[in-house]
Structure formats: structure tokens, C-alpha cells
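First up is the structure itself, then whatever we jot down about it.
With one protein chain removed, the remaining protein chains of the complex are shown where they sit.
And now, chain A:
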Amino acid sequence: MTTAGSAPRTPHGWPLWEVFVRSRRGLSHQHVGSLHAPDGEMALRNARDVYTRRGEGVSLWVVPSAAIVASSPDEQDPFFDPALDKVYRHPTFYEVPEGVEHL
């Protein structure tokens, strides 16, 4: 039997998976939530049932939650604060011409 992907089991049994849905061709996959499943193939099927019941998607990704390396809340200041006082990084010094919709 093939099992695409694996992840450590949670104390509650099945491991957690993060779900990404692409709603239309040409757009990127967006994170929509998470779910439990015994392996990757079942996670895809559960994602289909939980997140695409109303025709939301044309493509699904599932990723073991344990495989995600996340920034730590404790490091929030050194990670993000230095960007706050560098106003020259923001494109706020341009005049936007009237009538331009997609800038």
C-alpha cells in the first residue's frame, strides 16, 4: 500500500495536516485550515470533504503540520519590529494617477 507523506501521530491518534486550496487556475494555493488524517492520501480526501464541499477549489495540497517551521512568538520583536521604522520600504511616496485601478 502506498502512503504519500507521513507525520508524527498526535496524542489523539491521527496526525494534523495543513490544507491549501487553489480556487482557480492561475491563482496560488491559499491556506484554509487544518484537519486530522491517518496519512497523506486520506488527508487529501478529508480536505476534499471538509474544505471543498461548495466548489471552492480546483487543486488541493496537504502538508504535515509538523513539517512547517514557524517563527516563534517570543522572537516577534527581533523578527518584525526592525521593519516598522523603515518607511522608505513602503511605496507611499508615489502619486497615484486618477483612474488607475490596478496598481
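Keep this in mind: a residue touches a chain if its C-beta (ideal position, glycine included) is under 8 Å from a C-beta of that chain, and two chains touch if they have at least 3 such contacts; residues count from 1.
Heads up, the rule we're going with is that contacts and distances are computed from a predicted model.
A.B. asks: Looking at UniProt, which of "Secreted protein", "Phenylacetic acid degradation protein", "Succinate dehydrogenase/fumarate reductase iron-sulfur subunit" or "Small-conductance mechanosensitive channel" names the chain we cannot see?
C.D. replies: Going by its UniProt entry, the chain not pictured is "Phenylacetic acid degradation protein".
A.B. asks: May I ask you to list the residues on chain A that touch the chain which is not drawn?
C.D. replies: So the residues of chain A touching the missing chain come out as 1, 13-14, 35-39, 41-42, 45-46, 48-50, 53.
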